[in-house]
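The complex appears here without one of its protein chains, the remainder shown in place.
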Amino acid sequence: MMRNVTTRVLNRKMTPMEKFLLAIMAIYIVIVASQSPKFFSLETAFDLARNGSGAMILALGCLIVLISGGLDVSFTAIAIVGGYSSVLLSRALGVDNLLFIVAGAVIIGALLGSINAVIIHFFQLSTLIATLGTASVFHGAMVILLGSKTFTRADVPQSMLDFGAFSIFTIKEENSQYGLTIFFPIVIAVGVLTWFLLYRTMIGRSVFAVGSDPESASRIGINILRTRLFVYMYVGALSGLMGIIYFSGLAYINPAALVGTELGVIAAVVIGGAKLTGGEGTILGTVLGVVLWQLFQNTLVHLGLSSSFNDLFFGAVLVFMLGFIYLRQRQANKRALVFTSN
Amino acid sequence: MNKVFKFLGRDRDLSILGFVTTAVIVVLYLMLGSRLFSIGGLQSMSIQVSEFGFLALAMGLAMLVAGIDLSVVAAAGLSGVMAALTMSGEFIPITPENETQIIILGVVVALTTGLLTGLLNGFIIAKLSVPPILATLGTMILYTGIGTAITSGSSISLKVPSFAKLATSTVGPLPMVFVMLLATFIIVSLILTRTRFGRKVYLFGENEVAVRFSGIKSERVILMTYAIIGILVGLAAIVIIARANSMRVGFGESYLLQAILVVVLAGFNPLGGKGRVLNLGIALVLLQVISTSMTAFAFSPYAKNIVWGGILIAVMGMNHYLRAGAPRARRQEPPSETVAIALEQSRR
C-alpha cells in the first residue's frame, strides 16, 4: 500500500506550471552557480532550509485556503499573535517547555482561525476583505492587551533558544561548521500532514468540493461551515506553529515583525498554480513557488546584488508567470466560447 | 428641502452615510470641541485627507470595474521615488534659475510613472485576463521591487525648497492640496456620471459579458480605467513628496487597508458596478475625523488598527444584511420560481 502510494505520487504528471517553475529555477541556479561557485553547496541549501521554513509552513496553510476558494491575509498576524501570546504565557507561568509553548501558539492560532471562519460564513463576506479586517483587529488587540515589548536573546525562553539552534546533523569544515536545522523535518512533516488531510480524508476532499462549487457541495450534504472551520482553524494552527519557529530561529521576539509579508506568501502559492477560483492547487507547486521565492530572497547576494533587488526579481517573475497562466486560460476560453469574467 | 429628502431617499447608502457622519461629527465636537474643529485643526485634517484621498479614489475606480488595486500604495511609492530623484539634485543640478523647470519636470515624472504603472496593470488585466487581485498583487511586489532597487531602500530628499510650498500654500482658507483633491473628485465624478466612458465603467462592473455583447470595447474600458487610476496615484505621490519633502519605498503602507475600508464604507460593491464618488467623499471625511480624533485621544496606531478593522467587518456585515433582499445579477440564475410567481402576480 505504502509503495503503491509512493509510486503514484512520483508517477504523477507535473502540471505545466510546475514544469515551468522548475525550468526557471534550474536556469537561475545555473546562472548563479556559474557566477559564484560557492553558491552550489550544502551550506546554501541548509541556509535556504532554515530561512525558508517559516514561509513554507504559512504557504501550505495558504494553499488550503485557496483550494477552498478563499484568500486569507490574516495568517501572519495570527502567527505573531499566537507566538507572542504563547511566549508571554510561558514566561508568566514560568513554564519553559517547548511543547507547552508550541501547543499554546497552535491553539490560539486555531481559535483565531475559527473567528475568521465564522465571520466569513455568516456575513458571506469576501474572504480577502474579512481577513484584512480581522488581521488588524487581532494584531491591534494583542498589542493593546499584551503590550509591544520586544525580547532579546536573554529574555527568550531557553527551550526556544535551544530549539532554534538545534541541527539534526552538522558538517564541520576547516573554519566553519553548518547544520541542517530541526525546522526542516518539521516542515516535511507539515507537508505530509497537509497532503494527507487534503487527499486522504473526507474533510480534505470536502475542501476541494467546496472550492469547486459550494452550491453543489451543500447539495450533496457537505457541511460548508464545518469545512470552512477546518480550513481556517488549520491555517491558524499552522500559523501559530510558524510563529514559534520564527521567533526561535531569530532568538528575538518582536511583536511588530512579519505582519506585511503575507502577500509575498500568497504570491508564492499562486505562482505554484493555485487558482483564486478554488478547487485547484498542488502541494508540489506550492513548494516550488516558495523555494523560488526564497531563492530570490536569499541568494541574490551570490550574483553581487544587494537584498534591495529581492522584490524586483520576485515581482517580475510573478507578473510574468501570472500573465503566462491566465493568457493560456484566456485563449482556451476563447476557443471554447466561454464568456466569463475572471 | 423636499427635494433633498427625495434625493436622499433614492440613495440609501448616501442617507445612512450622511447620517452617521453627521452624528459622529456632532458627538466628537461635543467631546473635543475646538481642539478638533479649530481653523488650524480643520486645515491640518484637510491636508492629511488629501494625500490619502487620491489613493482611495483610485481604489474606488478599481472596484467599480469589479476589481481591486493592491498596487496603489506601491505605485504611489514608485512614482514618488522617481519624482523625488528628479528633484533631488542628484542627476540634474539644481540652481535657482532652473528650479521651476525642475519642479515641472518632477511633477511630469510622477504623473508619467503613475500612468505607466496603471497602464501595466490595465494591460495585464485586460489583455492577459489575469484576475485584478492577482495582477495587482504581482505589480505591487514589482513596483516596490523597482523602487527598492533604484533607491536601495533609502529615503530620497528633495532639494527644491519651493516645491514644499505646494503643501503649505492655501487658496483662501483651503489648503492648496485639498483644492486639488476636491477638483479631482469633481472631475472624476463628472467623468463617471456624465460621459459615455463613465457609463461603460458602470456597465462593465455590472456585467462584463453583456458589455462585450453590446458591442462595447470592453478591454479599452479596463485599460482606460486603470490609466486613470495611475494618474490618481501619480497625484497622490506629488502630494506626499510635497508634504514630506522626501520619499522612500514603503511609505504609507497602512493606506492600503484604509483605502479598501473607505471605499467599502462608501457603499462600493467589491463585485463591481456600484458606488458613487460623492459617497466616497463623505466616507473620507468620516474616516479622517475619526482618525484625527483618535490621535487627539492619544490612541496608539494599533488601537487605530483595531478600529479600522472592526469598522471594515461591521460595514461589510451590515451591507450583507441590507443587501440580502436585493437582487444580485452575478448569480446568473434566473429568478427562482417563487420570485417569478410573485413578480407576475404583482404585475397583474
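All chains are identified by letter, namely A and B, in their written order; residue positions are counted from 1 within each chain.
Heads up, the rule we're going with is that a contact is a pair of C-beta atoms (placed from the backbone, for glycine too) under 8 Å apart; a residue touches a chain by one contact, two chains touch by 3 or more.
Just so it is clear, contacts and distances are computed from a predicted model.
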Missing subunit (named according to UniProt) among the choices "Ring-1,2-phenylacetyl-CoA epoxidase subunit PaaB", "Monosaccharide ABC transporter ATP-binding protein (CUT2 family)", "Spore germination protein KC" or "Peptidoglycan glycosyltransferase": "Monosaccharide ABC transporter ATP-binding protein (CUT2 family)"
Contact list for the unshown chain, restricted to visible chains: A, B
Touching the absent chain when the full complex is considered, from B:L203, B:I238 or B:V307: B:L203
Among A:I283, A:L300 or A:L322, residue touching the chain not depicted: A:I283
Missing-chain contacts mapped onto chain B: 193-196, 198-200, 202-203, 206-207, 209-217, 273-274, 326-329, 332, 334-338, 340-345, 347
Those residues of chain A which, in the complete complex, touch the missing chain: 5, 8-9, 12-16, 195, 199-206, 208-209, 211-213, 215-217, 219-222, 279-280, 282-284, 328-329, 332-333, 336-339
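Keep in mind that, in the parts below, only the chains that are shown with their structure count from here on.
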Distance between the centres, which are taken as Cα means, of chain B and chain A, whole angstrom: 31
Chain B residues within the chain A interface of the complex: 66, 68, 70, 124, 128-135, 137-146, 148-149, 151-153, 208-209, 212-213, 253, 257, 260-261, 264, 270, 300, 302-306, 308-310, 312-313, 316-317, 320
Chain A - residues contacting chain B, complex: 71, 119, 123-126, 128-130, 132-137, 139-141, 143-144, 148, 260, 263-264, 266-267, 270, 276, 306, 308-316, 318-319, 322-323, 325-327, 329-330, 333, 339-342
